[in-house]
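A single protein chain has been omitted; all remaining protein chains appear in their positions.
A, B and C are the chain letters, set down in written order, and residue numbers restart from 1 in every chain.
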Amino acid sequence: MNRFETIPKTRRCQAFITINEPVSSGLIRLEIEVDQEMDFLPGQFAMLNLMGPRKRTFGRPFSILACSGNRVEFLYRVVGGGTGDLAGLKPGHPLTMLGPLGTPFPAPVPGQPAVLLAGGVGLPPVLAWWHRFSRTDDRAFFGARDPGDLPWDLLPVSWDASVDAQGETPVGRVAWQGLVTELAERELTGMDLPPSMVLACGPIPLLEAAGRFAEGRGWDCFVSMEEHMGCGYGACKGCVIPIRSDGQPEAEGRNATCCQEGPIFRAEEILWKQIR
Amino acid sequence: MNRFETIPKTRRCQAFITINEPVSSGLIRLEIEVDQEMDFLPGQFAMLNLMGPRKRTFGRPFSILACSGNRVEFLYRVVGGGTGDLAGLKPGHPLTMLGPLGTPFPAPVPGQPAVLLAGGVGLPPVLAWWHRFSRTDDRAFFGARDPGDLPWDLLPVSWDASVDAQGETPVGRVAWQGLVTELAERELTGMDLPPSMVLACGPIPLLEAAGRFAEGRGWDCFVSMEEHMGCGYGACKGCVIPIRSDGQPEAEGRNATCCQEGPIFRAEEILWKQIR
Amino acid sequence: MNLPDWWKIDPCEPFVLGPREFPGRIWTASGCFAYGLTGHEISSRGFTSPYEGLGAVVSKTVTPMARTGNPMPRLCELPTGALNSIGLENVGFDEFLASVLPELERRGVPTVVSLAATRPDEFGVMVAALQMAGADYEHWHGVEINLSCPNVAEGGHDFGRDPETVARCVAAARKALPDRALLAKLTPNVADIASLAKAAAESGADAVSVINTVVGLEVDLTSGRPVLPRRYGGYSGPGVLPIALAKVDEIVQKAGVPVVGVGGIGGAQDALKFFALGAEAVQVGTAQMEDPFAAARIAADLSG
Partner (left out) sequence: MNLPDWWKIDPCEPFVLGPREFPGRIWTASGCFAYGLTGHEISSRGFTSPYEGLGAVVSKTVTPMARTGNPMPRLCELPTGALNSIGLENVGFDEFLASVLPELERRGVPTVVSLAATRPDEFGVMVAALQMAGADYEHWHGVEINLSCPNVAEGGHDFGRDPETVARCVAAARKALPDRALLAKLTPNVADIASLAKAAAESGADAVSVINTVVGLEVDLTSGRPVLPRRYGGYSGPGVLPIALAKVDEIVQKAGVPVVGVGGIGGAQDALKFFALGAEAVQVGTAQMEDPFAAARIAADLSG
């Protein structure tokens, strides 16, 4: 994987909420202020935990959307207890943050356009990469459940959107119905593209499809993987992903920590069949 | 002990805070609204517990100060985790209440004046008795740390107050320096009182002194005892107080549940030496 | 409440345990609801009484002689539950037979009588007396023999940690108890609880109640000494739930003995976890202290 010269230092910070507001029917934008200046690379994440009586045993991993000075931004969806608690909180509520953590998406390679694919809460790392690195020939595709679930204000106008089910869209914007990988396939097939690089984040089926999509073209593909995490910094071996060990047959894979060796992996490394 | 015809029914209620404000340097007035109409007899208490992430394994016992319709009032002091949490909450916060619980102070006996003695957070049951039953020849004495600790607005003007240390008092009101039992002694000695009844609530030394004070005069004395409680309704045997079993020598006392057989006991029943 | 798809039974329907039909599967645990008589005067919205929907009240353990129990403090609240060191304070078996059991019958409280003794044969003697006194009782459904009080010091011997002692106690009780359910309440403070359960079942227990409290200790930071005068207490409440679930599962998987699950149940979801592992019924302990309606609420929630 393309390595950056320097990976930003991981910090354990006290923080408090500055913004915690819905940006679509399913996505909430969270901005926090931390006690140190922070930096990150797109694809990296942070572990967040509440302070006070709602503190959990483990933090929760969230991809970093943006960061400037002491402010860090995330996008999240309520799926269970931790995110449910978070959604109920007002600006000022204290929390802790450990981050940035994990491996980033690779930096752009000159002459190699990027194809970005994101689904649902897979948006932040892909959008972060876009804001930091995108060039005119990079393309991005984003899928959501329905147009109401699309955070239109955050989506660059050049992005193509897809939805599982149709609904109203803002004036001048459209969403294609179908899978985001199908949309990319449709849009890119027949175009005479140079070898490109695919960056994907979203549900497992999307990532696997992204891998197949790239493989069929002989392109590089990097995916952001998710696993349940305990520590987020390689301390507990609780978040392993089965990957191909170099030069070994598939059955003899090894475990990689999603939090430290990932969350960004080459799609071809992953032993998809062994993923739950 | 004088029995009431009917003891109000114990209720387990959902409730929320309506008032939670200091009335002196050390005392906070709590009013809650419960989901049923409530009644109580002075001396009875309720178990309160917070709802949500600050809920404790056990409720906390607090004497009932007043009650009308769905509103119940308490006075409390911050001493530890539970009361500390409570003090930080705003009106609207949900809690649970189990009450009224325990035995009440006896009803007044015609021709037998009452001498009320209270110290610190021992105020509520005594004040409740006063408001419900007091007659012109009843006397009340209340002790606090200093004048700032005295909830002047709640104290009937006819009450005598004592303090451990002097300080400023509101215009027209005074506090005598010394123990509240000494004040009562001073005020009542030499007066030609008919056999009276002493009702006391406060720290153990105050209760023991109240017992001696009454015993020396051959008066009845009822004290409100405190013990750590688990259930508050006689279910766990976690709150026992050693008392004299009828007709037995002192060493052969028995355990009475503070929450069910108490908290109001005859002072002469208590085996004071066995109290921690 | 949203009930999972696999949940098919109504816990407020009668079910058979050993020779007996119990009115339901949600019970209160011994020692946390007194003898089952303190709840009658309590009301709560939506319930006629704390007994509504209960399958049984397991009464506070009684011993051959009355006991005054341990010195105060006897309870210590913890962030994850509580420690108790009540020390089996009880009115004694004779007084229980004379005054408590008849009152439970009169009030129609479905009752399991909890008994403790220090020698196996004492269980036989007590159960025989109970069988005589309660022969005509309709609401007395069974006996739970408490083989597991970690906080009563009996010369340091580990009563109830040894399968053979368990077998002898159960056998003695069974002999005298032909037509009521016999449960053995086991201690979790052992390496192999399945072998205790096996011993109990082979000696005639209809089920095992699992778990009693876990040995725990809390330190008072100011003094640097244990909070409880006897140092150790019995740990109960939410913090023991995963331990209780593991012990129940070990017994179901390795010994195949019917289990009544107890430990850390605070709400319907906790109770469901025991049923998911195969428990026949559950008991609510510590939660019943904070809320006399805890078990009744669970029964209501789980009957859909």
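Quick notes
We adopt the following convention: a residue touches a chain if its C-beta (ideal position, glycine included) is under 8 Å from a C-beta of that chain, and two chains touch if they have at least 3 such contacts.
Just so it is clear, the structure is predicted and the values come from calculations on it, not from any experiment.
Across the complete structure, the visible chains that the omitted chain touches are A, C. Among C:Ala66, C:Val91, C:Ala129 or C:Val190, only C:Val190 touches the chain left out of the display. Interface note for the absent chain: among C:Pro23, C:Pro71, C:Pro102 or C:Pro226, the touching residue is C:Pro226. The hidden chain makes contact, of the residues A:Asn20, A:Gln44, A:Ser63 or A:Thr96, with A:Thr96.
Although one chain is not drawn, the whole complex shows that of C:Pro14, C:Gly46, C:Pro242 or C:Gly256 it is C:Pro242 that touches it.
Touching residues on subunit C toward the chain that is not drawn are 4, 6-7, 78-81, 83, 158, 161, 189-192, 214-219, 221-226, 231-232, 235, 238-243, 245-246, 249, 253, 269, 272-273, 276-277. Counting over the whole complex, subunit A has residues 7, 9-14, 35-36, 47, 49, 56-59, 96, 98, 227-231, 233-240, 254-255, 260, 276 touching the chain that is not drawn.
As a working rule, only the chains that are shown with their structure count from here on.
By the document's definition of touch, subunit B and subunit C have no common neighbour. Using CA-based centroids throughout, the chain positioned farthest away from subunit A is B. When chain pairs are compared by their number of contacting C-beta pairs, B-C comes first. Distance between chain centres (mean CA atoms), subunit B to subunit C: 35 Å. Subunit A and subunit C have centres, each the mean of its CA atoms, that are 50 Å apart. Per-chain Cα centroids separate subunit A from subunit B by 60 Å.
For subunit A, the set of residues touching two or more other chains is empty.
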